[in-house]
Structure formats: C-alpha cells, structure tokens
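With one protein chain removed, the remaining protein chains of the complex are shown where they sit.
Chain nomenclature is as follows: A and B, assigned in order of appearance, with residue numbering initiated at 1 for each chain independently.
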Amino acid sequence: MIDLLLAQQPLAELILVNAILAYSQYIALRAGVFSLATAGLASIGAYTAAVLTVRWGVPMPLGLAAAALAGAATGGLLALPLARLRGVFQAIATLAFVQIVLSLALYAEPLTGGAMGMNGLPRTVQGWHLLGVFALVLYLVFALSRGGVGRAFDTIRQEETVAVSLGIRVVQYHRLAFALSGAVAGLGGGVMAHRNYSLVPEDFGFPLLVSVLTFVVLGGRAAVLGPLAGAAVLTALPELARPLADYRLAVNGLLMVLFIVYLPHGVVDTVLLQARRLRLAARQRAGEARA
Amino acid sequence: MTSQLQEGLVLDGVTRAFGGVVAVDDLSLTVAPGRITGLIGPNGAGKSTVVNLITGLLRLTAGRIRLGGRDITEAEAPEVARAGIARTFQTVRLLKEASVLDNVVAGFHRHERAGLAAGLLGLPSALREGRELRRRAAAILERFGMAGFADQPAGSLSYGHQRRVEMMRALAMEPRLLLLDEPVAGMNDVEADALGRIVAELAGDGLGVLLIEHNMRFVLSLCAEIHVIDSGRLIASGTPAAVRRDPAVIAAYLGT
Partner (left out) sequence: MALVAQQIVNGIVVGSTYALFALGFTLIFGVLHVLNLAHGAVFMWGAFTGLFAVTALGLPLAAAFAIAMLAAGLLSVLVDAVAFRPLRRRGSPEFAAIISSLGVAQILMSAAQIASDTQVQRFPFGTFPIVFYQVFGLRVSLQQIVIVGSVAVLVAALLAFLFATSFGRQIRAVAISERTASLLGVNPGAVHALTFFLCGALAGAAGVIIGIAFNSVHFLMGEPYLLRGFVVIVLGGLGSVAGAVIGGLLFGMIQTLSVAFLSSALSDAILFGLLFVILLLRPSGFFGTLRREIRVVRQ
C-alpha cells in the first residue's frame, strides 16, 4: 500500500503544481477578468527563480518569493492597459502577452539560454515544500473568498452593471485580480523551475494556457476547491488511462466543449448547487410536514 | 452646509444628444430628501436616458448634476453610487445563483471598512466584518418579511420577491437617494401596492426617492411632486392633481 502511494508521488506532485497554476487562472476568472495570461506569468516566475538561484546563488525560498513578486508586478503592469477593457479584449491581449513572453525568452539568450533553455537545474523543491506552497495558495484563496474581496469579485463576475451600481470600483478589483493571479502564477512557475531539470520557453506556451484553462472550466470557477479538482482529474486521467494519453489534446478539447455547453459551472460548483437545492427542498418539506 | 445636504439631487439643464438626436433636452429638476418625486412620460420620452445620466453610465452633453451639494456630473458609475445613489433596474438584476442574504450583503460594499490586507490574509477583523454584514443583512430581510427566504437562491424566487430583494440590496447601501426604475413593471396591483407602502415608509424616514415610472396610477398615488417629460423635454411639473389635469400631459399620453 505504502509502495503504491510512493509510486504515485510524482503524479501527486504534478497535480499540486498544476493546481497552483489553476488557482492563478481561477483568481482572474472569479473576478470576471478574461485573462489567459497565467502561462506567460508562470514563465516569468520560472525564469526569475531559475536565473536567481542558478546564476546568482540565491537560496530557493528567496527565489520563489522573487518569482511570486515578479509575477505580481507583471500582472499589475498588464492591468494598466487591460483592467478597464472589456472581456474579449482582455482575452486577446493576454494571449498576445503569452506570445511576447515566449519570444522574449527565446531572444534573451544570455539570460534564459534561448531556445535551448536552461539545463541541469538543481532539484531543490521537495514534496513537502510543494505541499507547503500549495497550502499557502489555498489559504490565500480561501481567505479571499470569505472576505470583501471575494464578495466584490463575485458580484463583478455575475453582474457587472450591478457591481458598478453598488459602488464597486471594477477597475481596481480587476487590477487586484491581475496582480494576485500574477503572484500565484509566478509562484507556480518558480516551483516548476525548481522541480524540473530543464526549462525551455515553449513550456509556457499555448498548450499550457489551454490546460490551465481546462482545469478551471472542468473543476468550477466559483467554489474554492474547483480548480484543485479539475487539475487532479485532468492530470491523473492520462496517467491512469494510458491510451487516453495519445489523444490528450482531443480529450481536453472534447471535455472543454462538453462542460461549457452542458455543465457550465464545472464539477464542484454543480455538485454544490445541487446539494444546496436538495437541502432547501428537504427543509421545505420538513416545514410543510410540521404545518 | 446643512442647506446643501438638504438639497438632495439636482439636475440642472441636463442635456444628452446621440448624434443629432437630442434624447434629453435641458432637463432641470430636484429630488428633495424625505419625498417621493416622480418622473413620468410615454414610451421613448427619454426616461431611461435620464436614469443612465444620473447613475453615471452616460456622459452629459450639457448641464450639471449635483447630489447633496457635490458635483457628480463627471463621476463614473461606481463613484456615483459611493456618493449615495442607490438604484433598482427596469428588469430585475440579481446574482441569481447567490442566496438572498448574500445578494443583500453585496449592497453593503460601500460601507466595508476591513482593509485589503486583512481581507486577503483572512485576518479576524475581516471575518468579523463579514459576520457583522450578514447580521445587518438579516435585519433588513426581517424588516421586509423575507427572513424565511434567506438561504434561497435569489433566482428561484417569484418576480415580486425578486423586486423586493433588489430593493433590500439598494437599502443596504444606506443611500441618500433611491432611484427606482419602473419598479412595478410586470407586477399586479396587490404587489404594486405593497411595494408602494414600503417606498412611502422609506421616504417617511427621510430618504429621497426618484420614481421613474410608466404606470400612471402608481405614480399619482405615491408622489408628492411629479415631472412629466416627452421627447426629452420637461412638459409639466407639479402635484399629482395638477399634472393629471395638465392639457400637455393628457396630449402626450393620449397622442394628438
């Protein structure tokens, strides 16, 4: 039993890394920001951590902190032109941003190693480090959900006109969402840099962008546990069902279409909605029985 | 200062043109605190444009808007709300999946005090504030006789009840001015009268209410002062009795 669990450790770690990136995407979507920038922000975090630790000998925890900071700063910068734009424009611009990061990472060869990437990175992040970082992110998202920021995010996402009429400064909250999403993505990228032996710019391209988006669409965009569930299912699926791995792209695509059309709230949110409906119905029946 | 505070909402020569079409033309009126002021007019008279101009969704072509002495002509919509204008919508707009209680809690936004850091780190001050807001929202629900619906998803309620939730959310803002945009559209007379009593009570507590309506009966029974617009222009102002007899108003409503 223990052996079996240990054998699954790489998979569990991969799930955690993916979940961290999924939370970056989640924070943006929860605030009604159509940012697809997570892949690019993670790239910035990854290269920040790798360059700092490998080239300048900065200790790993500091490298991770710098990665989160770099991600937050970049997200904040992105927000300057994008926070007041409408959804479609945010999506287009952040797609472009991912391409810009990719091409700059290819271009800045002295720093990033260009197309060959950085190789022979020391693997300094252990399983329990990873768990710690993940717990930190999860706590942040939980705290955010329960406070005023979460309430404002929810209102903006569901009815922006209402949010505005209640005095919610949408632009400021969108900026905040960009920065937070950037911090979490940067952290995720930093962790990737310390877990993988090599780092190439293409690790953070369109495919990563799509998978991260799929995690959140599948898991759910409102409940805090949605992204984790999405990342877990989609990461484990090709590992556990080998034949599916060859068709990963198609399976991902199919799931995206099916979910957004037939289960638009994702797994976790749908389950929670149903549970609440049942609870209310039961309470109503109990009330009627008493009457 | 006090006199300015008592000034309420003032529209001064408000004008808006779309291209060459003047939708609202040199409109001036005042909504005093503690009174229900009506703004009526036939379809296409420019009522919705007035609402959008006041709430900061449309830019004025000319004129000024003041609230309690403060100029809000250029203020963006969230700042208008923060200055103290709460509104309801012509077609009900609620967070449909969220519970009734959470919908009302959302209305407290402009009074939230917990800092950003406290909220992001989940500090006790933020959690305490959350509990406090839920308690205050529950009190509003109680007052409107909606306590039993607190946990229901807002979208599952009947139309009349959804209107009530919207009203409660607006009141959670503790506004200076409540702007009601066709609040009884789609309601039967019983529901409309119930809503009318609530509005009258709020005005009695000192709130200024701007009631924008199509339904003449409702407005005549409720308002202290009524302004009538047609084709974007003010064609009559006065008490319900005076407005009802005004030939220009009769002509506008019956068509000539």
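Here is the rule we use: a residue touches a chain if its C-beta (ideal position, glycine included) is under 8 Å from a C-beta of that chain, and two chains touch if they have at least 3 such contacts.
Predicted model, so just to flag it, every value in this text is computed and none were measured.
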{"item": "Hidden-chain contact residue, picked from the options A:152, A:183, A:217 or A:231", "value": "A:217"}
{"item": "Contacting the left-out chain in the complete assembly, out of B:45, B:58 or B:85", "value": "B:58"}
{"item": "Candidates B:77, B:95 or B:118 - the one touching the absent chain", "value": "B:77"}
{"item": "Touch with the omitted chain, as defined above, among A:14, A:58, A:73 or A:93", "value": "A:93"}
{"item": "Among A:46, A:125 or A:255, residue touching the chain not depicted", "value": "A:255"}
{"item": "Hidden partner interface residues of chain A, rising order", "value": "29, 34, 81-82, 84-89, 91-93, 95-97, 99-100, 102-104, 106-107, 160, 164, 170-171, 206, 210, 213, 217, 247, 249-250, 252-257, 260-261, 264"}
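Everything below uses one rule, namely that only the chains that are shown with their structure count from here on.
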{"item": "Separation of chain A from chain B, taking each centre as the mean of its C-alpha atoms, in whole Å", "value": "39"}
{"item": "Partner chain A, residues of chain B touching it in the complex", "value": "55-57, 77-79, 81-82, 86-87, 89, 93-98, 102, 105-107, 109-110, 112, 114, 116, 118-122, 126-127, 129-130, 151-153, 169, 173"}
{"item": "Residues on chain A engaged by chain B in the complex (per definition of touch)", "value": "139-140, 142-144, 146-152, 154-155, 158-159, 161-170, 176, 180, 222, 273, 276-277, 280"}
